[in-house]
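The complex appears here minus one protein chain, its other protein chains still in place.
Right, chain A next:
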């Protein structure tokens, strides 16, 4: 019954979204206040309906209602409760429902917090947001209904993919979607501004918090996914340049670019048309990502094997929205007159450079991702584009970005002087060179990767510190730091986080070492500076799996560091094995132990990896999002995002 109500609520939400698309848009055109006012209650109603619908699906999963096809295919009565809940979005239909739930949530929030937006702009934003909703409700209702029943329900379900039965991955999709779909509101703002025909500093200020929020969530979501891959997949890779990963990485890069260009709109009223374009592209790439993931065009070796009908539907949505918005952009962009005047050496120029690097690097990822498809269709060549290409083609842009960032962060608006900044950054530069030189001298190989990564890390972190330090003024009054706007703190923290991320990526890639061997029970062996002892291998029964669990003692210089229990699990219902690596996490290195198969001589395959600086990768992601959050909490956004709603009457009509 609840299931049917959920289905019904979803249909109602579709109808509400239709109304919300048409009425406020007409109202804004005709200047009819009553019609424009429909937007906000409609957005709220839409959100409540989808929330109910989503709740109904969660309910079906929690109560293990195997009369639902979706629950039958993705759940099992013996599954722990956490994974029953996360199973709701661990499949195509359920994750699409989560997609529209978040879409409706952002629409409703734009209504709730948009109190100080001009009436027409708000109406148009909500209408555009609802039109995206219409398309995706239609997609779910016509091609991917999560509420389909089975005529003859089975006794039990087929279990969720065991790889997804993991705390890290349980929360990875919601965060990722909050980011992906959060960009929709930037898109709506951009299209609404194009319909209005004007973009001003206030627009930049309204869009920035939404972009920031979406970017923070995307950062956390991608970071979580990367961490999950690291500990779950059994060899400690953290990034693979898989099409599905690239699908989330491209919007992240565009969101980062948008984040920075919106600052220029807000502070200097320049780069308007470009910022609008970025907002359209950022969400456009979210849609492309959705298309890549759902259609299976690129991820599968057997092209188009997945579900052509769904793929074509999403492709149509993609073309309609990005194409429509870009057409509107082409028609209206010339109306966006830039106002700010600035010299070649200025913060504005630095932000333009940032945008060029981020946008081009994202496009490089895009070209690499779809190249196999192009090559096959246009040149009849079946080829692969893998990590070696992306590492070579993408990294140089990040290198340049890292090099110029500390300058750009400190240079003044309008007209800056490089000399003075150079002098204050000189100590950092020397320090960074010293660290890189030390790393070069200490490492055994002759790879540049590690030292360069450390150099960039020190340069970025040091640059951020110098930036903050420079704000203390001539008197070096540290109390001034406490009074700095949170946005300034956020900037420095996020940039330092990027530096830490660089250190982690370079360190792990350059200096990782590995050992593969067959060990007998009780055998002791050395890996690098560590001594490992395989004490025992036992069979352990889990809630819905059987585990082969090893017990390994990790020691250094004769002292025990940790006892590790790597596992190999077998999920009988899904008939799938998973590896659970045991990791000793430390500040400067991880020791990563994996147990393999039993060999004929009674020994066990044991893999040991020493992974230097691995944690710095996720620490960097976390610090970047923390910086974003600090920036988001800046009071000027709380004001701009509508913490006060009293001044609505004072809003000029146009």
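A few notes on this one:
Everything below uses one rule, namely that a contact is a pair of C-beta atoms (placed from the backbone, for glycine too) under 8 Å apart; a residue touches a chain by one contact, two chains touch by 3 or more; residues count from 1.
In the analysis below, contacts and distances are computed from a predicted model.
Per UniProt, the protein behind the absent chain is "Cytochrome c-type biogenesis protein"; the candidates were "DNA-binding transcriptional regulator YhcF (GntR family)", "ABC transporter permease", "Energy-coupling factor transport system substrate-specific component" or "Cytochrome c-type biogenesis protein".
For the chain left out of this panel, the touching residue among A:32, A:52, A:112 or A:342 is A:342.
Touching the chain that is not shown, out of A:173, A:284 or A:402: A:173 (per the contact rule at the top). Although one chain is not drawn, the whole complex shows that of A:45, A:190 or A:247 it is A:247 that touches it.
Screening A:215, A:228 or A:545 against the full complex identifies A:228 as the residue touching the chain left out. In the complete assembly, the contact with the undisplayed chain comes from A:74, out of A:46, A:74, A:184 or A:544.
Only one residue in the set A:383, A:403 or A:588 touches the chain that does not appear here, and it is A:383.
Within the entire complex, the positions of chain A that touch the omitted partner chain are 73-74, 89-92, 95, 116, 161, 163-164, 169, 172-173, 176-177, 200-202, 205, 222, 225-226, 228-229, 233-235, 237, 239-240, 242-245, 247-248, 269-270, 293-294, 296, 299-301, 306-307, 338-344, 348-349, 352-353, 355-356, 359-361, 363-364, 367-368, 371, 375, 378-379, 381-389, 393-394, 396-397, 516-518, 568, 576-579, 594, 596-597, 599, 605, 607, 635-636, 639-640, 644, 647, 650-652, 654.
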